[in-house]
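The other protein chains are all here in position, but one chain of the complex has been omitted.
Note that the chains are named A, B and C in the order they appear, and that numbering of residues resets to 1 at the start of each chain.
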Amino acid sequence: MSMRAILGSDPHDTAVTFSEPMAHCVVNCYACAEACTVCADACLSEPTVEELRQSIRRSLDCADICSALAGIASRRTGENMAVLRSLLEACAIACRGCAEECEHHAELHDHCRICADACRDCEAACRGALSPVH
Amino acid sequence: MSMRAILGSDPHDTAVTFSEPMAHCVVNCYACAEACTVCADACLSEPTVEELRQSIRRSLDCADICSALAGIASRRTGENMAVLRSLLEACAIACRGCAEECEHHAELHDHCRICADACRDCEAACRGALSPVH
Amino acid sequence: MSMRAILGSDPHDTAVTFSEPMAHCVVNCYACAEACTVCADACLSEPTVEELRQSIRRSLDCADICSALAGIASRRTGENMAVLRSLLEACAIACRGCAEECEHHAELHDHCRICADACRDCEAACRGALSPVH
Partner (left out) sequence: MSMRAILGSDPHDTAVTFSEPMAHCVVNCYACAEACTVCADACLSEPTVEELRQSIRRSLDCADICSALAGIASRRTGENMAVLRSLLEACAIACRGCAEECEHHAELHDHCRICADACRDCEAACRGALSPVH
């Protein structure tokens, strides 16, 4: 069962509020939430955990925002555009902040490199969903 | 076990990032998340559910953002202020939008009146947490 | 950025608590959470929403449990096996209950058919993660 097949099952498919960029954003939110969850947990297990506190903090925050956005961006009943726009903006900021921190540790830790990449992808997807008509 | 006692247990208590307005905001986020969850569910059970779709949509979205903010605003390890500020703003917008919708139905439905009140309280608490030093 | 690449970045890869069946379960939890979120929203927009209340209820509940399990099953620091096992069981029950309800509406609504399929897949993935050593 692919995420895209699921997204395509909504009867509001043609709605301007759920464009291809928004679907791309939802998929990236789930991937980023998972990358942040795994990275926070992996950082916690590292012998150098004391140096990774900021990375853990930002990963936990980023996962929480990505999860909230995935749900909100998936809904098409009614209208809540001002909320969606402000949360897309907040999520882009969270993803960038987490990526910047994890990039400091990317050479030493694969989980930080992969998390930073997922955050950069998700930041771009949020910006893409914000830009067109939206 | 009161929420305030829990919040007071953090060793970073004096941090500028966790002022009294921020504690007030966290408490209101949980109350608002619950009010929105109950209201969405109660609207779904009403005979007039077709007229309450927008209220359900906005309540579900508001609950998701309030829950994310409650967690993020509770953390004091490291620093993530740009994210916190943008999410406080997004939450204030979500609360106001949900309140405006639920107020249309407040005379007919107690759950909409109580939800609108909780949303107005939470919006004010988000604004209060945004205003001072923050 | 694929979900599997993310899961593979954890330094505890060889841990018995994170077998291939557990990775499969995490991926299915995200897909099922999204399918349930979309289906609940799509049901809410249908002209026959009054007949779809039970489907909406079960989809919202299932999405909440799948999201919690995705996070918990992704963590490998420390040990929390009794919790993981009981939540896998609860999630399998939630998925089965949601699938049974959505299957009643699967001929009429694509989103119910796709949601039921995602729930059946996730139920099987939870059972698979429960069965071996675990």
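Basically, contacts are C-beta pairs under 8 Å (C-beta built on N, C-alpha and C of every residue); 3 or more make two chains touch, one makes a residue touch a chain.
Remember, it's a predicted structure, so these values are computed and weren't measured experimentally.
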{"item": "Option from A:7, A:22 or A:56 whose C-beta touches the chain left out", "value": "A:56"}
{"item": "Among B:76, B:104 or B:127, the residue in touch with the chain that has been omitted", "value": "B:76"}
{"item": "Residue of B:41, B:89 or B:103 in touch with the missing chain, whole complex considered", "value": "B:41"}
{"item": "Where the missing chain touches chain C, by residue", "value": "53-54, 56-58, 60-62, 64-65, 67-68, 71-72, 75, 77-80, 82-83, 86-87, 89-90, 93-94, 97"}
{"item": "Touch list for chain A against the chain that is not drawn", "value": "41, 44-45, 49-50, 53, 56-57, 60"}
{"item": "Sites on chain B contacted by the missing partner chain, in the whole complex", "value": "1-3, 5-7, 9-12, 26, 28, 30-31, 33-35, 37-39, 41-42, 44-46, 63, 67, 70-71, 74-77, 109-111, 113-115, 117-118, 121"}
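Here is the rule we go by: only the chains that are shown with their structure count from here on.
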{"item": "Inter-centroid spacing, chain C versus chain A (mean Cα positions, whole Å)", "value": "19"}
{"item": "Separation of chain B from chain C, taking each centre as the mean of its C-alpha atoms, in whole Å", "value": "27"}
{"item": "Contacts with 2+ other chains: residues of chain C", "value": "41, 44-45"}
